[in-house]
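Have a look at this one.
Up next, subunit A:
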Amino acid sequence: MANILVVTEHIKGNFEDISFEMLGLARELAGATGGTCSALVFGAMKSNASQLGAADVVLAADAGDEYNPEEYSAIVESVIKDKSPDLVLIGSTSMGVDIAGQVGTTLNLPIISYCNAIEASGSAFKCTSQLYGGKLNSQVQVSQQAIVMVLAGSADPETGKSGGSASLEDVSAGKGAGKVRFKTLIEPEASDVDITQSQVLVSIGRGVGSKDDIEAIEELAESLNADVSCSRPIVDAGWMSKSRQVGKSGLKVKPKVYLALGISGAPEHIEGMKSASTIIAVNTDPQAPIFDVAHYGIVGDLFDVTEELMDELD
Partner candidate 1 sequence: MSDNPILVIGGGPAGLAAAKGIADLGRKAVLVEKEEYLGGTPIKEKYAALTPDFRDAEEAMGEMIKAVTDDGNVEVITNSTVTSVEGSAGNMKVSVQNGGSGKTIDVSSVIVSTGFDHFDPGEETQVYGYYEYDDVITLTDAEKMLKEHKFVKPSSGEAPESVCFIQCVGSRDRQIGNQWCSKVCCGIASKDAMEIKQILPDAKVFVFYIDLRAYGCWEDDLYWKAQEEYKVNYIKGIVTEITKQGDKLIVKGEDTTMGRPMEIPMDVVVLSTGMEPSEGTKEMAGVFNLPLESHGYIGTIGGPLNTVETSVPGVFVAGASTGPADLEDSVSMGGNAAMKACAFAMKN
Partner candidate 2 sequence: MKILVLLRQVPDLVEDLEVDDSGKALDVSEIKFKLNEYDEHALEEAILLKERGEADEVVALTQEGEGSEKVLYTALAKGATLAKSIAISGEASDSAQFAKLMAEAAKAEGGDMIMVGVQSVDDRDGQLAPIVAASLDMPCISAVTGVKVSGNTASIFKEYSGGIMAEFEADLPAVIGIQAAEQPPRYAPVSKIKQIQDSAEIGSLSASSSNGASSIEVLALAPPPKGEGAKMLDSGKDLLDVLKDLGVA
């Protein structure tokens, strides 16, 4: 009979995907243990509570509209004390990392980071956390109140949008000493994207015949809301700027998905993208070394594959 609390995240009035993914997980765990799952929202997000369809109860705390590490941590701390949930799910994200560590320490709760899977087993919970850059998974079991930090992409956000009664309840909570004040949000300059930060990259290599073929790739990237990067020959040919070059003499990228189109995969290029979590390679040469590092591969012409993708997407 586990009661799971999800600490949601938002920016500029929209819930981040991680909130729905955690809610989906919580819903599943609550279902498996016959318990309940509740979602904590902050400030103005109260008005969007209905989106959190999977939650049985949405707890709305009065807070500043934008994330504030000190204020939000204080709120989470008092809600946990107030509601004493069995498990608290917090995002393994830029926001979650502040809250989980501070609240876990003040309430002396164990914290389990980088989790991409949680199962109920009796009254305890089994969590799998991805450590050592994804080289090893640590399986742990916790049978007391604990905080679990959930990796983005661990569940399908859709599962967090339905299945609960989503009643609303206001909670009062302390807001911290005010030593940290939110100032403003800063949008990245539109002109050039820092591909080392991109989550999804569509990367092109020598397989692209000419400069004007790149347009079709840019359209694909647009629809996947990905950024475009390339290998050295493309930069040398002057078709893309140096800031888009992946590889030894370019940049090192760590995207979630790296779609390599027409890249043979020379060691110098692999060095720049080997830490991508999922690598998909499209190349006409079945022996291309890129296939040794890729998780998925297609032997074929990158333009045919791109066209197929675009037709499917429209």
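Selection rule: all candidates are chains of the complex that A comes from, given by their letters.
Everything below uses one rule, namely that contacts are C-beta pairs under 8 Å (C-beta built on N, C-alpha and C of every residue); 3 or more make two chains touch, one makes a residue touch a chain; residues count from 1.
Quick caveat: nothing in here was measured; it's all calculated off a predicted structure.
**Q** Have a look at 1 or 2 and point out the one touching subunit A within this complex.
**A** 2
**Q** Under the stated contact criterion, what part of subunit A meets candidate 2 in this complex?
**A** Within the complex, subunit A contacts candidate 2 at residues 11, 17, 66-70, 93-95, 97-106, 110-114, 126, 129-144, 146, 152-153, 156-157, 176, 179-188, 193-194, 197, 199-200, 223-224, 226, 256-257, 278, 280-282, 291-292, 294-299, 304-309, 311-313.
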